[in-house]
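A single protein chain has been omitted from the complex, and every remaining protein chain is retained in its original position.
Here is chain A:
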Amino acid sequence: MKYGSAFLAIGFALLLWQGIVTLTGLPKFILPGPRLVAESWWTNRALIAEHTLITAMEVLIGLVIGTALGIASAIYLASSRVARLVIQPILVFTQALPVFALAPILTLWLGFGLGSKIAMAVLIIYFPVTSSFCDGLMRTPRGLLDLAQTMQAGHWRTLRLIRIPAALPSLASGIRLAAVYAPIGAVIGEWVGASRGLGYLMLLANGRAKTDLMFAALLTLGVFAVLLHLAVHLATRRLSGSSPDRA
């Protein structure tokens, strides 16, 4: 049902796109039609695949590192009141700063390679994972903590056996958000300075007025992002199932 309507929507979008191209008669270097883009995608498939692989690596490595850092930070924050008082305001403050503004500096520091893009992805992922997991850890049902206390439980065992499992659904939503943000971070990194990746390919095609290739790269990025989202959704489904209020 959900997928059926998705296919309908894609079909409709393609029709609309072709309709606009035909009606307005825009030159193909401004708005190429779907056919032309498809042809360009097919002729450049090796090139696109090569750059997609780079972007995918940046995103996936960024996702793993950002999620791991986020999980560790959330557990640390949830364990220490002092840490929450001192570090949380700093975290919130740094979030007010658009991460994109850091892209040039990261490129300067880490170079044109994968490193600066992974760092962008990590930076952009880190906060949603940390904050949603930490929120979940701080919202353990009061009664469970009371029970643990009467059982003479230690801090770490309470964390491991009660607070972390109870917060897994929150972690899942954080990771899902991260999967949406990660490609944005990587592509922005590529725009600022790169010699490989879909973001780089789009800039390159745009500069040479190969608008059809630009669109082909853009659509590939879109498909990758959707697939990533689905994969992460499936992977985190087990985590979401263990909510304490599911009764």
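In the analysis below, a contact is a pair of C-beta atoms (placed from the backbone, for glycine too) under 8 Å apart; a residue touches a chain by one contact, two chains touch by 3 or more; residues count from 1.
As a working rule, contacts and distances are computed from a predicted model.
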According to its UniProt record, the missing chain among "ABC transporter ATP-binding protein", "Succinate dehydrogenase cytochrome b subunit", "Nitrate reductase subunit beta" or "Polar amino acid transport system permease protein" is "ABC transporter ATP-binding protein"
Out of A:61, A:74 or A:148, which touches the unshown chain?
A:148
Across A:53, A:161 or A:223, the one contacting the chain not displayed is A:161
Footprint left on chain A by the chain that the document does not show
141, 143-144, 146-154, 157-158, 161-162, 165-166, 168, 242-244, 246-247
